[in-house]
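For this depiction, one protein chain was excluded, whereas all remaining protein chains were kept in their positions.
After this line comes chain A, so read on.
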């Protein structure tokens, strides 16, 4: 079984999406030029989600990748809801009041977010009313709490993450008279999702990360080469600080059972996540909810199963770690990706591949004759070689697609091998997950001119 290059391309490009920040009068005044995103499923259906939106009532752009586990329900809910929570957290008191008044009097609402969605990125219609009510309760509390202080982005991100996770948990405990919704909120709460979210406003870049997705900055050095700067820490067993944190939060007696086989309680890879109430609720609460829940839930072995050595919940939190970075002209792009990418590629390679792709050949390694003796013929040969090398780059119109092509198709020499690519993409559904994970990537390109002018 063999896929032709056009077939390979149609698979790779099925979910690609690009957004360019619109220019006004020939100028783009935003520090973001635009972004490319894409995802390649290994699970069927895919459990990763992605979101991107522009904040309309405050400045800034939000981008995030969400890696779901035990189903996609939680990742789906977080991808729909988290940015609203963040945007609301960032809003000044007056705007919150204005919005609340509008809802109260049935007037049209100020739009909060401008979404940038691929047609496959759906929103659940059925739950929108429920989600909206939870969100409204949140901003009503924010209005009551009015501290009079300007909103700090870091705090807003942390509050939004925690609040959404809390709402997910509450909605599952309360349930819903509508049986479909009732089942939905339970599925959301019992599945889990990591989240890696970027907020870009001018030169201020904040990364809020929960779990083992990763944010990485691509930096162009003075000599034109590319290097990678991590803007998030993985929350998993490889991160000593995380292991330390988890141990600190529980009695010494549990020290040995907390992390087993590099997993939380021997079960969960990420050490922080949304949902996953099995690692958050008390045993009694879990039992009560499952028993009173719909039959589908009761029949599900996974939901009924209580993790071993479960003594002092919660074991899991959705609280993100926030890193702030001031963008510099040499910071050319940001890659947000789920662990499916990082398992297969080193960040240094990611930086180089995206960097060379985005700048085309021009900045790859500009040729300068300088004082050397170069003949026209030699130069011609050199240029022909370079053109051949980069022609593969131009197969893709999307940096994320290009990265996926490398992640899946790279051979041991670091170049895309079509045969390998074809094999990896034609694996039957049940086998695919064994060779690769879902991959979701967002590549944000920065506007160095604007950043330099700050």
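Going forward, a contact is a pair of C-beta atoms (placed from the backbone, for glycine too) under 8 Å apart; a residue touches a chain by one contact, two chains touch by 3 or more; residues count from 1.
The definition used in the following text is that contacts and distances are computed from a predicted model.
Q: Mind telling me which option in "Copper transport protein", "Pyruvate dehydrogenase phosphatase regulatory subunit, mitochondrial", "Protein YIPF" or "beta-aspartyl-peptidase" is what UniProt lists for the chain we can't see?
A: Choosing among "Copper transport protein", "Pyruvate dehydrogenase phosphatase regulatory subunit, mitochondrial", "Protein YIPF" or "beta-aspartyl-peptidase", the correct UniProt name is "Pyruvate dehydrogenase phosphatase regulatory subunit, mitochondrial".
Q: I'm checking contacts with the chain that's been left out. Which of A:108, A:248, A:368 or A:434 qualifies?
A: Of these options, the touching residue for the absent chain is A:368.
Q: Using the touch definition up top, pick the residue from A:93, A:304, A:386 or A:433 that touches the left-out chain.
A: Missing-chain contact among the listed residues: A:386.
Q: Suppose we count only contacts with the excluded chain; which residues of chain A make the list?
A: 23, 25-27, 361-362, 364, 366-369, 373-377, 379-380, 382-384, 386-387, 449
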